[in-house]
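Pasting in a structure now, in structure tokens, and then I'll have a few things to ask.
Here the complex is missing one protein chain, while the rest keep their positions.
Chains: A, B and C, in written order; residue numbering restarts at 1 for each.
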Amino acid sequence: MKARVTVTLKTGVLDPQGKAIAHALGSLGIDGVDGVRQGKYIEVELAETDPERAKATLERICKELLANPVIENYRYELEGA
Amino acid sequence: MKARVTVTLKTGVLDPQGKAIAHALGSLGIDGVDGVRQGKYIEVELAETDPERAKATLERICKELLANPVIENYRYELEGA
Amino acid sequence: MTEPTTDRTEPTITPETIAAHGVKPDEYEHLVSLLGRTPNLTELGIFSVMWSEHCSYKSSKVWLKTLPTEGPHVIQGPGENAGVVDLGDGLAAIFKMESHNHPSYIEPYQGAATGVGGIMRDIFTMGARPVANLNALRFGSPHHAKTRRLISGVVSGIGDYGNCIGVPTVGGETNFDPRYNNNILVNAMCVGLAPSDRIFYSAAAGSGNPVVYVGSKTGRDGIHGATMASAEFDDQSEEKRPTVQVGDPFTEKLLLEACLELMQQDTIIAIQDMGAAGLTSSSVEMASKGGVGIRLDLDHVPQRESGMTAYEMMLSESQERMLMVLRPGSEPQAEAIFRKWELDFAVIGTTTETGRLEIMHQGALKADLPIPALADEAPSYERPYQLRKPPAMIAPDMVPARGSIADTLLELMGSPNLCSRRWIWEQYDHMVMGDTVQRPGGDAALIRIHGTNKGLASTCDVTPRYCQADPFEGGKQAIAESWRNLTAVGADPLAVTDCLNFGNPERPEIMGEFVGCIQGMAQACHAFAFPVVSGNVSLYNETNGVAIPPTPGIGAIGLIADLAQSATIALKPDQVILKLGKTRGHLGQSLYQELATGSYNGAPPSVDLEQEKHIGDFVRSLIRKDLCHTVHDLSDGGLLVGLAEMALAGGTGFTIDELKTDLSPHAYYFGEDQGRYLLAVSAENANIIDECALAASIELTEIARSGGDAITLPHESPLPLAALRSAHEAWFPGYFAE
Partner (left out) sequence: MKAGVVVFPGSNCDRDAAVTLQAVTGHPAEMIWHGDTDMPDCDLIVVPGGFSYGDYLRSGAMAAHSPICRTIVEKAKRGVPVLGICNGFQILTETGLLPGILMRNASLRFICKDVYIRPERTDTIFAAAYEAGKAIRIPIAHKDGNYFADRETLDRLDGDGLVAFRYCTEQGEVSDAANPNGSQRNIAGLYSENGRILGMMPHPERLADAMLGGVDGRPLFQSLVNSIH
């Protein structure tokens, strides 16, 4: 099963990357952008076919590695689940 | 309007980050991961309320700044569009 | 016509396929006659890369041969992965410079990063631990729409790769010129150190020896767009395959450590990194140099993607890979090392007695080619060339004076071509490895040879606008400036690597630029006994018929026997500033001329090689005798710019009481006459040096005294160093804040 994980910064955590993108948009002459936040997107291909077990694995993966709970949240979706 | 942009490496392009994540999962004792690909996830808050015009702006943002079409693909969704 | 004996199931070759591979019709005919039959597509692909300009040097070979390449300390000249020179005490320096221009224009971050990765592999493939990286960068006009993104991408690509590996990036050069708008240049240089009795070469030997693949897996990276034109190869994929590779510095770091660990043992017969044209050029070069054949079974190649064809595997430019020929029986111990570093290791073939390259894939013979036809018998051209008539000299007074000298200095020091490069080199870890004695900002970078008190100096130089005006003088000047920069820190210049960037060699005027530069370089190298031991040629740097200025980038290294006897550019208080060498006020092609008139005109300054050597040797002898530890050579911007750079580096101002010259002030201050140095010394040493100079018939003038926190010139209000510093430091940060 394929899982799509999105890791985003918690609200309140400063996002220098997002800020830089917003700034660069300004110098590209693109106006009307009120805010930009950057996160990570990770696709994980799991051998598991059972959605429940796949979810359990994903939780572990996200908690232990993909997201740092000090600053980040995560969410994921399982393809076809 | 809020837009969610995902930038991914084109198929076939080496993804050192994904490779390293997959490797780390192995040493975490998480088996059954067949592959990992990492991309970027960007939320853009647009002042624009017209979906068509918002789309046009997003296309520009993606093409000119967020993704390098030589190695990356992008896709986006507009909230409420 | 005989049919191929190899796999016939491959697509047929049409004139279009041939053209798409960049093989000219007469080259194809030649190929067929060498083979005695037509090639199949895989074979054509292999030929096309081996006979490409990049691998075969077909336009430049005849001229490169005219460069001096020998010297008593040269262990290995051109022809190997990198040049090797003896440093004494059982150590050798291995170094080379290479271009990654086109990829860096298309994808600045990855293009530049993989350029750094590639040049480092050239160095450690020979057994050296890389100890210093340098980079020479040419960008278009700062006003060009693309320039900002190109610079930031290139600089972070170079930084991230070198920083991650942990090799300090200690120097380089950066220029702007609108003629690079559509063809930026990214030239990367790497210097490594190896025990002089444990250098590894690429010549394979013997028959039946295992051919081993290590490093990253092979993917469809960088298989050239044009070569993918044949529809048969394009059907499964809707995306056009990217021609730019992604670098993986972490894997390169592992590869570096694993290779150096294996090199402690006696198991490697030959080793060659997979650079451009990956498996093809590495296997052909090893076989060709050793006069043996190679048989590869591609089924054993570690692959990142499924369904790769022989064609794709042979042409893939995936990074961070190496090919080795090992002593039979040593595979298990070698494999253990690569496994320890978590890298792929596979025996993919053997050496043979056939003298042929035989490629097996899925049970079929996909290619069967005579090695000499791919290498030694590749085309070589004596392209027609037209030498440029050098422009006339411009008398100093033909260039207008422009008001206040101090204001002009301020403007020059804050201009893109002379401002501080701190914004760049602070993005490079220039201290890792714990031996950086002189950080960026001086004349040459200086590192300590680990565990000793010896120093290794390195520099990158060329002044493209001089080469454009007069290729011969420009070529000479590039060598002279690198020699001068090494001298200025107190080093004995040892040897040169080059990276020759030019336009389309099929145009006689471009070929003329190439020939002119080479002739100038050769003459200067002879004069200094300064051999060229490695290098790289990058041609076709042009867009819509507009070529870059001729840019023969020179990288050079030198040795300091005792680091106590070295010099920096930093001015200290209460010193007497001496100028060595003749000032004629040469303003043709100068930065001042451009500022004053808006263009570069006339002849560039010429280098009197005999004088240059004489003065340089003299400066070095003073440093050796502890008479002088503050030295700066004069180049871009001339005398006053040189003085200002010393003042900023040392945080100490200076005063010029009167001009000891008949020249008009602007010519005196900003002329770019060659062969000059500034020395700052105690009053006592100034007297000694004065006598020595007299004895050596060297023109020496006491021009200024250091001290205070301003630059004080006759008839000018003092220019505070703080104002100068902010102008000098502001340009890059300001440009990127916009």
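Here is the rule we go by: a contact is a pair of C-beta atoms (placed from the backbone, for glycine too) under 8 Å apart; a residue touches a chain by one contact, two chains touch by 3 or more.
Note that this is a predicted model, so its numbers are computed, not measured.
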Quiz item: Missing chain touches which shown chains?
Solution: A, B, C
Quiz item: Which of these touches the unseen chain: C:203, C:563 or C:649?
Solution: C:563
Quiz prompt | Sole contact to the chain not displayed, among C:426, C:716 or C:729 | solution = C:426
Exercise. Among C:248, C:335 or C:633, choose the residue that contacts the chain missing from this document, as touch is defined above.
Key: C:248
Practice problem: Mind listing the subunit A residues that contact the chain we can't see here? | Solution: 13-14, 16-17, 20, 40, 64-66, 68, 70-71
Self-check item: Residues from subunit C at the interface with the omitted partner, ascending
Solution: 156, 159-160, 163-166, 248-251, 253-254, 340-342, 425-437, 439, 448, 563
Quiz prompt | Residues of subunit B in contact with the chain not shown | solution = 16-17, 20-21, 23-24, 27-28, 38
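Definition applied: only the chains that are shown with their structure count from here on.
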Quiz item: Centre to centre, by mean C-alpha position, how many angstrom separate subunit B and subunit C?
Solution: 35
Quiz prompt | Cα-centroid distance, subunit A relative to subunit C, in whole angstrom | solution = 40
Self-check item: Where subunit A and subunit B are represented by their mean Cα positions, the distance between them in whole Å
Solution: 9
Practice problem: Name the residues of subunit C that each touch 2 or more other chains. | Solution: none
Self-check item: Complex contacts: residues of subunit C adjacent to subunit B
Solution: 106-107, 110, 216, 219-221, 237, 239, 241-248, 250-251, 304-305, 318-319, 342
Quiz prompt | Sites on subunit B touched by subunit C in the complex | solution = 9-16, 19-20, 23, 68, 70-71, 73
Practice problem: Sort out for me which residues of subunit B touch subunit A in the complex. | Solution: 6-8, 18, 21, 24-25, 28, 30-48, 57, 60-61, 64-66
